[in-house]
Structures are given as structure tokens and as C-alpha cells.
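What follows is a short report on a single structure.
For this depiction, one protein chain was excluded, whereas all remaining protein chains were kept in their positions.
A, B and C are the chain letters, set down in written order, and residue numbers restart from 1 in every chain.
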Amino acid sequence: MRTISFGQLWRRAVAVAALALGLACKREERRFNATSPSAPAYAAVTLDTLQPGVPSPELSVKSPSEGNAYDISQGKQLFEQWNCSGCHSHGGGGMGPPLMDNEWIYGSSPENIVATIVEGRPNGMPSFRNRITANQLWQLAAYVRSMSGLEAKAPSPGRDDDMQYKVDEQRTPIRTPRASSSRNVPAKSERP
Amino acid sequence: MSARPLPAEHTGESDPKSIESVHGRLEHVWRNGPGLWGWLTSVNHKSIALRSIITAFAFFALAGVEAALMRAQLARPESSLIGPDRYNQLFTVHGSTMMFLFAVPMVQSVALYFVPIMIGTRNVAFPRLNAFGYWVYLIGGVLLYAALFTNTGPDQGWFSYVPLAGPEFSPGKRVDIWAQMITFTEIAAIVAAIEVIVTVFKQRAPGMSLNRVPLFVWAMVVMSFMVLVAMPYVATASMMLAMDRLIATQFFNYAEGGDALLWQHLFWFFAHPEVYIIFIPGLGMVSSIVATFSRRPVFGYTAIVLSTVSIGFLSFGLWVHHMFATPLPQTGQSFFTAASAMIAIPTGVTIFCWIATIWSGRPRFDTPMLYVVGFIALFTIGGLSGLFLSAVPVDLQLTDTFFLPGHIHYVLLGGMVFPLFGALHYWFPKVTGRMMSERLGKVSFWLLFVGVNVTFFPQLLLGAAGMPRRVYTYLADTGWGGLNLTSSIGAGLLAVGLLVLVVNIARSLAAGPPAGADPWGGETLEWAVSSPAPDYNFAYIPIVHGRSALWADTGDLDAVSGLREDRREVLQTTMLDAEPDSRHEHPDPTIVPLLAALATGVTLIWGIFDPIGFAVGGALTFLALGAWGWPQKTKPNTHEIVEVPK
Amino acid sequence: MTWAGSIFDTAGGPAERIARLTWFLIIVSVVTYLLLLVATGIAMRRARARRLREQLADTGPDTESRLTRNISIAAIATTLILLVYVTATARTGKAIAWPVNARQPLTIEVTGHQWWWQFRYRDSVPSNWLTTSNELHIPVGRPVRVILLSNDVIHSFWIPELHGKQDLIPGHRNTTWIQADRPGVWKARCAEFCGHQHAKMAFDVVAESPARFNQWYVSQLTSAQPPTDSSARRGHDVFMQRTCIMCHTISGTQAGSSVGPELTHIASRPSIAAGTLRNTRENLGRWILNPQLIKPGVRMPPNAFPPADMNALLDYLETLK
Partner (left out) sequence: MIDRRATRHIRPTYIAARAAVTFLALAAVGTACTGGSEQTAHAKTSPPKTAQPGTVGSDTLVAKSGVGAGKITIPGAAPEDGQWLRPAKDYASTRFSGLDQITTTNASQLKLAWSFSTGVMRGQESAPLVVGGTMYVVTPYPNILYALDLTKPGAPAKWKYEPQPLAAAQGVACCDVVNRGAVFADGKIFYNTLDNQAVAVDANTGKEVWRAQLGDINNGETITMAPLVVKGKVLVGNSGGELGIRGWLTALDAGTGKIAWRAYHTGPDSLVLIGPRFKPFYKTDQGKDLGVSSWPPDKWKQGGAGAWGWISYDAALDLIYYGTANPGPWNPEQRPGDNKWSSTTFARDPDTGEAVWAYQVTPHDLHDYDGINESILLDLPWNGQTRRVLVRPERDGYVYVQDRATGEVLAADTFGVVNSTSGVNLQTGRPAVNQEKEPQVGRVVRQICPAAPGTKDWQPSAFSPRTGLLYIPHQNLCMDVESVDANYIAGTPYVGMNVKMYAGPGGHRGVFDAWDPIARKKVWSVTENFPVWSGALVTAGDVVFYGTMDGWFKALDARSGKLLWQSKLGSGIIGQPVTYRGPDGKQYVAILAGVGGWSGAIVAAGIDARDSSAALGFANAMRDLPNATTKGGTLYVFGLP
């Protein structure tokens, strides 16, 4: 019986599989040796969309941790261990505003979140300037975005080995961000 | 006494092409379709088994490359050849490939190739299920290696302990891909086990009662039953792990009442029988080789069969010796020391019987027999090093050190790979019709034998020296550099040995001397057919009168006639005494198994990324299996009398 | 300090008993293995002799019965050896169990983290509970009960010179015990795969006389004194105002986080980075500048401090005796 040579079929299968999963490699990459510049390139970040004259084009500072599963999970561990969960709880808020809803007072893009962490905010957000390296800032920003579903599903974290206080980020539906005025927005009615 | 060849017309020697002759008609009915479509739709047990053997060897080679890379990294202390992340992927995929993509599929493929011929039937019991099993196995293997090549390989160890493998400490999809690969390979293993059991119990040649079944077939049946009992555990455990990671179930979340030890119990309850699933077929192969090359039936047939069965049962009672360092009650652990010691008795008896066979036989030490002696030498070191690990106090010092890889490789290389290479040299002529070169065979054997010892004995010593396992590097002042370098050199030797083996195979395929039906004068039925065996194996199903089918001194083999020649028919016999029972029509080549496998693949792979994948994939699989089970229009039924000469 | 620690250089009761059982098993294995090789050798030599004499395979009834007899003898011998083996194992197991009537045992809680060790010495008076990292001091001759805890993944606590390993499993409260019969400094290590830096997750074990142990214990209990000289004071500010404050504890100062190892008496420790580097100024500097080069994947980020700050920080850390 005539068979096409097995090796040739095998090679083709591997090539196809590599292509299909090519995109996965960035998502699953473990970035270790990210040398940390002293100040991340968030300085050129604008907060408000209202700009005199013609608004200048959206400046996108690519966050290296965007969509990277390892970085987001590191961000989650740092969020717990550096007491962010003390004020923001696990996204529901407490002393600090909730982070899993779609109201963003100081911007929802990674660089805005990094700016908020570094500079601090007037109503009680401490400033972590010089206390957190740039790479960890991007990791924290990526995790904070995943709390309201702004990160892709696959790299977002699943449940953690603790009390199950909420649906994990992987299955949190995306909530399109909405700039909101200030803390005293009307109370959230019971979510369905 | 030499084997008595079947009468000419039985062996299909006369002109096979012509439609008039029996073989021409059977060949026309039983052959695979032409070209790629024929390849994809084939349901012939030999073509699927051969394809599966080649795939398993390919994965063996890939895992070998991974092992070589790991030994290169560990050759020198603090070497920066491979980083921790890549190294963790390498040792996880090496372990997973060897266990799930090489060992179990290989022994099952060898079973699926030779068991039907050895018991004198034309095809395996569920041919389409056989094809489905291969495709699912292939998809699982491709999935794992696609992940490894895109830097998404699993990195949590082939045993995947929770909580490291849990959702919190293994971000991303790496462990999910590993868990689904387990599900694929388990489906394939269970499917193959069902086929072997049903084939052996329902389609033996008339007269081959249970006490005349060849030892090789006994080993394969025991292995299949163990697969049926053990594999569902890991399939369940990997599904539980995938669910914990994807839809937040709490099986292993100790905070909400789950338990990390639950995974270890479930996994090792599967994994210990798994290493015996891999080792018992080795016994079968050694029995076949020892019998043929000692020119006498294996001594103590009943003893070996009972030992094999008792090993099968006992292997389910030992799993906790993998977990002696966990907080389990002391008395419970000593129970498992006793159980682990008990399993050494049947193993010992089997080895003593082989030595007795050689002792009272007239052995010819060709390459297969050399591999058997190599097996006895290496496997015994593995078994004895196992004694150290089943003694709780000593295990507390040696578990999770490099003593473990030493022990594993002595047992698995000694217990399975050496018998496998012996079987390769033994049955290569039957599969390809060409002899392998004895000279290259011996060279590759000695390279491999020395290579195993030089690679893995230092690892036993490293274990005693306190080197933990699964470390991507070690500090210079640990003093472990010398032994590691020796071990890496040994790995080089192994690589050269494997290369010589591959060269031997390639040269024999191209220009090996023709082998004829029975080059070694074996006792079992596969030597009664031509090499390679025709698609239908036997034109006339032989009747067996004794345990050594071909060495019985009656004249020509009696045979059963009367099976249809215009349709694919197989004779079914009763379970105990193999009395002819009924004729059963086998399905024609069909693409449906491939479609069902692809649907299963879509279900499981898409399910990793979105639970909706299970629903949609499930529907696809439903359709595919529906097509599989769709009743064919029955062909006109012509009854014919089937006489069997007394 | 060397990693000599093979399981045969014992320094404690349990390890010594295990080593004795190990030697017994080695002897039994070698003898069994030789017997087996001899049997196979004889079988092969007799077989070649028969082939030379062109005799047929000898399957006569008397050979069969003789072989059956030999095999049953071998099987019974195997069973006997295994019985001896199981009893020896059980006896050793009993011998290395926790001595119930131990006099005033020392109790230490060990918590495994991803890739470093935390030790907490218990005491009847809460203010004598000492917490240290990556360094375990024990008094010679006194049984030490070890409670094994983990909050992240499974690790394994193993000091080859003293006792077998025991796993630290999240959600379980595993215990083991060790006792040093002679003073010494050994390198203990994690023995269960726990992620990227499992390979470099070790700690130092220092067994010393009870007197020196108490002296060490008291000195470790004292908080860090505020630095006196200017460079150390500047190093203190760098520590308190840069990334270090987020992860490390120096009792006596504002730094109280236990994300990373506790550093109150880091200068008194033989090694740093969980037993990976010798505790020298140069190593400490290299480690702080970029830990990822030494232990890729470790949770400590690279810290690009300017040289002046780095030197001041090193001066400060060296005051933490």
C-alpha cells in the first residue's frame, strides 16, 4: 500500500501547530531579567480627554505586561502582599474606591494606573514613587485592569487558593471603562 | 523440533494476485484504500499499530533530545546554557512524553500488532475504535509539542503537584494543555486496552484455550486490565485540575475545604500501576524471546502467568510509597513498605523461571537474547534500588533526590526499553520481511548497556550525596560536579547507541537480507504467516493443539475453512476453550474515526480557552459518533456451511 | 561552607539509624545481585556447553522437577530476605520516631516560601518568640520539634545530616524532629520541586553548644540599633525610602514587611539569597543590583541604585550584626 512518507506528514503537522499557537508564546512568556529603568515611560501621559484645540492623537505607551499571564499573576501576588487589598479589597473597594467596576477617576490605561500608583492621589492613595520598580508597576497595572475584565481572558488569573470572595478575573465580564467625576458617585444598586 | 510450515495454500505463497486464488480474493477484500485517503480510513490493525509504533518512537526520540539537553545543562555547576523556565519545561515534557506519549502507546501498539496474529485472527476486535484511539493519541502528542515549541510547554513536573500546578501558581494555559494531553492519551490507552481484551477473549484460534495462550498475550491482557482500572483515575484527576483552573471548582483549594494531598493520592493511585503497565509487556516480550532463543517453551508457564496476574493486582496497593514524606500516619506508611516488598516476590519468580529456561535450554545469544540478559542485569538493579525507596526511613533520605531518576531509569530502561529493543530485533523480520544486522545489533546493545550504567549509576550516588531532583543547576561547592559530568557523558553514550540502532534499522529496511516466514523458528502463530503478514493474516484460521502452537509435532497445521471471502469476516470463539462460536463481519475502511477524533480534539483544546468549547465540541463529537454508529444497509446474507476437520 | 551532606555523614540520631539501615540494604542488594548474576552466568555457560555438544534442549521430567525445586527455594529465599527487610525497616522506623518523653524540647515553626525559609522559635513567653530567615541554629544534644507550614506551594524540609525530609504542604500541619549530637555547620535544602528557583532554595544549619546557642538567641532577639556613622545613616534612609521597605523586615525600624526574608541580623549570617551566595559585601552588592542574574525568576526585582546610595546601603546592612 502506498503511503506518503510519515516524516513529511509529521513535519507539516508540527509547522501548522507552531503557527496556530505562535500568538500564545507572548502570552505565556516568563520575563525575568527586565532591567528596570528608574522612572517608567509614563511621564508623557495625559489624564483628561478634554484638550484645547484639536485633541492630540492617543499616545499609547505599550505596557510590557499587557496580556502576559505570568506578569498578571505576579501583579496579583504583589496586589495582595503590598496591602493594596487592604484598601481596595479584592476589587470591591473599602477605604479605597472599587477597582472591578467601570468607573475610573484617574484613567484606566496601563500608564494612567502606573501614574496613579507612583504619584498617589489626593483622597488617600499613597504615593509609591521609588518604592516599586517599573517592571512591577506594569505588572500591578495589568492585574488591576484584569479585575474589571480589561485584560484578555486567557492570561487573566483563575481562582486563588484562598476564600472564594468573588468570581475570578478570568471569568469577570468586561466592563467598558467610564471616566467618572469623583468618589461620591451614586451608590451601586444590587448588581444582577 | 523446527516449526512446521502451514501448507502452501495456507500461507498465501501461491500466486496472490489472481482473483481466483483464495489469497487474491481475501487480499482484495481486506486491503486498505489507495493513497492518502486509504491511509486515513485504514482500519487494519497492522497498519494502525505500525503507524502508532513509529509515532511513539518519534516521541521517544524527541524526549531523548530533551534528556540530552538537560544532561548538557547539568554537566557543569552553575552553567547558564538553559534558564530555569526552559529547563522546567524540558524535564516536565521529557517525563510526560516518556510516560504518556511513548511507553504506554508503544506497548499497546506492539500488542495491537502481534496479539491478533499470535492468537490466529484476522483483525483486532473493534477496528474503527482502534483507528480512533491512534488519532486521539496523535492529537494529544501534537498538542503537547506544539506547546513546547511555542514556549508554552508545561513546567510543573510530570506529576503536576497542586498547588504549584493550581490556578494561582501556574498562570496561563501551560498546565491546562498538559491536563488535556493527559485526557487525550488516557482515551487512547483505555480504547486500546478494550480492544486487546475483547480480541483475546473472543477471537482466539479454535483450540487455543486459556492455558495455551502465549505468555506475551497473557502479559498484554493483564496490562490492558490494569489500564482499564488505573487510567480513569488520572483522567478524572486531570479533569478535576482543569476544572479547578478554568471554572474555579475547589477540589484542591485547601482554604475552601479541598486538599492538596487529594491530587497526590489520585495521581499516584494511577501512576504506580502505570509503571507496571509499562513493565509487564516487557515481561511478555522477554518470555517470547527467551522461549524462541532457548529452543524450548518457557519453564513454569503457570507460575509466570500467576505471577503476572498477581503483579497486576499488587501494583494497585503500593502508591503511597511515593508519598512517604507527607503527613500520613506512620502505621499506614509501613503497610505500604510491606506491600512494596511483596510485589518483589512474583517479579523474582518470573525472572527465576527465565533463568531456568536458559539454564535448561540451548540458547543462541543473538541480539534479542542479549537484550534479555541486559534486561535481567539492569532491571534487577532497578528493583533492588526500589527496595531502598520502599523502606520508609531510607525513603525519607532518598526520595526527591537524584536517586529517584536513577531508580526510574534502571527500572524503565531495564524493564521496558531493553525488552522493547530486543523485541524490535526479534520481530523486525516479521514486520518488514528483512533481517537486521547482528553486528550492528550487538554494537548498539553494548553501547546502550554501558550508556545506561554510566548515566544512571552516578545518579544513584548523587541521590545519596544529597542532590535534590528537578534542579536546573547546582552550586559549585556542592561537590556534585564530577558525578554529574559522568552522567552527562553516559547520556552521550546512550545517544550514540540509539544512533547506531537507527542506522541499523535504516540499513536493514533498505538492504537487509530477506527474512522469510520464520527466521528464528519461533513457537507462536505469527511465524506461521508470511513476512510481512498479509492484510488478512490467515486465509484459513489455524487450530491450535498445544501451548507451543508451531512446535507441536503433528504434521501440517489444521485450519478452519468457511469464512466468507467476499466480505471481511472474523471467526469468534468462546472464552475459555476457544470453541468456534460465531462469525462476525468487520467494518470496511471508514473516515469516521478520524472525524470523531478531530471532534474530540476540538472539544478538549477549545475547552482550555473557553468552556463554551466543551458545548460546541460536544455537539460535534455527538454528530461524529452518530455517524460512527449509523447502521449500514446489511449486505445479502448467504449462509454457508463451515466444516472443521476433526 | 561545603555541601558535604551525604546521607552517610550523619550528625544526629535519626540520620545515623537510617544510614545503618541503608548500609544493611546495600549489602543485601549487592549479595542478591551477585547471586543472580552468578545464576545467569552458570545458565549461559551450561547452555553454551550443551549447544557445543549439539544436545537438544533438556525438557525431561527430572530437569523440570529439579528446576521447580531450585526456583521454589529461590522464591522462599526471596520471601525470607524481604521479611528481614520489612522488620528491619519497621524497627528503624520506630527508632527514628519523635521521643515522646523528650525533656524540654525546643519547638520551631518552619514556613516555606517561594524560594526562602522562615523560622519561628516558640517559647513560653511570647516576647521570646524569635523569627529569623534562611538560618537555623539549634543547640547540640537537645531534641528540636519542627512544625512544617507553607502558604504557597509544597516544599520539603531536609537536613541530610540530621533526619529524613518531610514535606511542607499548604493546608497541612506536618511535623518532624531533629537532634544534633555534635556541633557543625551544614547546608540544608528544599527537596520538593516548587517552581523556578527550587534549585537555589537552601538554608544554613548551625548546631552549637547550648551556651553559645543561648548567646546567639539573645543577640537575635535584640532589635537593630539605629546606625551611628553618616554613611550607614544614609544607607538606612535608602533602605526606608526605596524598594527595600516594601518587602523586608528590620525589627526596630519602620520596615515590617515579610514578603521577603527578615534582615534584622543579616550581617551575622553565613550566606545570603537562601544559601546561594557567601555573605560578603561584594556578593551582597551584586545580589541587590540584579538578583535576576543570579537567581532568574526570584521575586526580588533588579534595583538600579546609584553607586553612592548602594555603598551607603551596604554600609548600613553591615551594621546589622
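One rule holds in what follows: contacts are C-beta pairs under 8 Å (C-beta built on N, C-alpha and C of every residue); 3 or more make two chains touch, one makes a residue touch a chain.
Just so we're clear, the structure is a prediction, and the values are computed from it rather than from any experiment.
Novice: What are the shown chains in contact with the chain that isn't displayed?
Specialist: A, B, C
Novice: Hey, which of B:210, B:247, B:342 or B:552 is the one touching the hidden chain?
Specialist: B:247
Novice: Which subunit A residues would touch the chain omitted from the figure, given the whole complex?
Specialist: 80-83, 86-87, 89-98, 100-101, 103, 122-126, 161-167, 171, 183-191
Novice: Kindly note down the residues of subunit B that lie in touch with the hidden chain.
Specialist: 126, 128-129, 243, 247-248, 250, 254-257, 579-585, 587, 603, 607, 611-612, 614-619, 621-622, 625-626, 628-629, 631, 634, 637, 639, 641-644
Novice: For subunit C, which residues touch the unseen chain?
Specialist: Touching the chain left out of view, subunit C contributes residues 122, 125-131, 149, 151, 170-171, 221, 223, 245-247, 249, 251-252, 254, 256-259.
Note that in this section only the chains that are shown with their structure count from here on.
Novice: Touch graph across the chains, line, ring, star, complete or other?
Specialist: Shape = complete; every chain linked to every other.
Novice: Looking only at C-beta pairs in contact, point me to the busier pair out of B-C and A-B.
Specialist: Looking at contacts between chains, B-C has the larger number.
Novice: Report the chain ID whose CA centroid sits closest to the centroid of the full protein CA set.
Specialist: Of all chains shown, the one whose C-alpha centroid lies nearest the global centroid is B.
Novice: When the centre of a chain is set as the mean of its C-alpha atoms, what distance in Å lies between subunit A and subunit C?
Specialist: Comparing mean C-alpha positions, subunit C is 38 Å from subunit A.
Novice: Could you put a whole-Å number on the gap between the CA centroids of subunit B and subunit C?
Specialist: So the centre of subunit B lies 38 Å away from the centre of subunit C.
Novice: Taking each chain's centre as the mean of its CA atoms, how far is subunit A from subunit B in angstrom?
Specialist: Roughly 46 Å separates the two chain centres.
Novice: Residues of subunit C that contact two or more other chains, please.
Specialist: Touching at least two other chains: 170, 196, 296-297.
Novice: In subunit A, what residues contact two or more other chains?
Specialist: 30, 32, 161
Novice: For the complex, give me every residue of subunit A touching subunit B.
Specialist: My answer: residues 1-4, 6, 10, 13-14, 17-18, 20-22, 24-25, 27-30, 32, 69-70, 72-73, 153-155, 157-164, 167-168, 170-171.
Novice: Please output the residues of subunit A touching subunit C within their complex, sorted ascending.
Specialist: Residues 30, 32-38, 74, 77, 81-82, 128, 130-133, 135-136, 161 of subunit A touch subunit C in their complex.
Novice: Can you check the complex and tell me which residues of subunit B touch subunit A?
Specialist: Touching subunit A from subunit B are residues 31-32, 34-36, 38-39, 47, 51, 54-55, 58, 83, 85, 142-143, 145-147, 149-152, 163, 166-169, 171-174, 244-248, 250, 253-256, 609-610.
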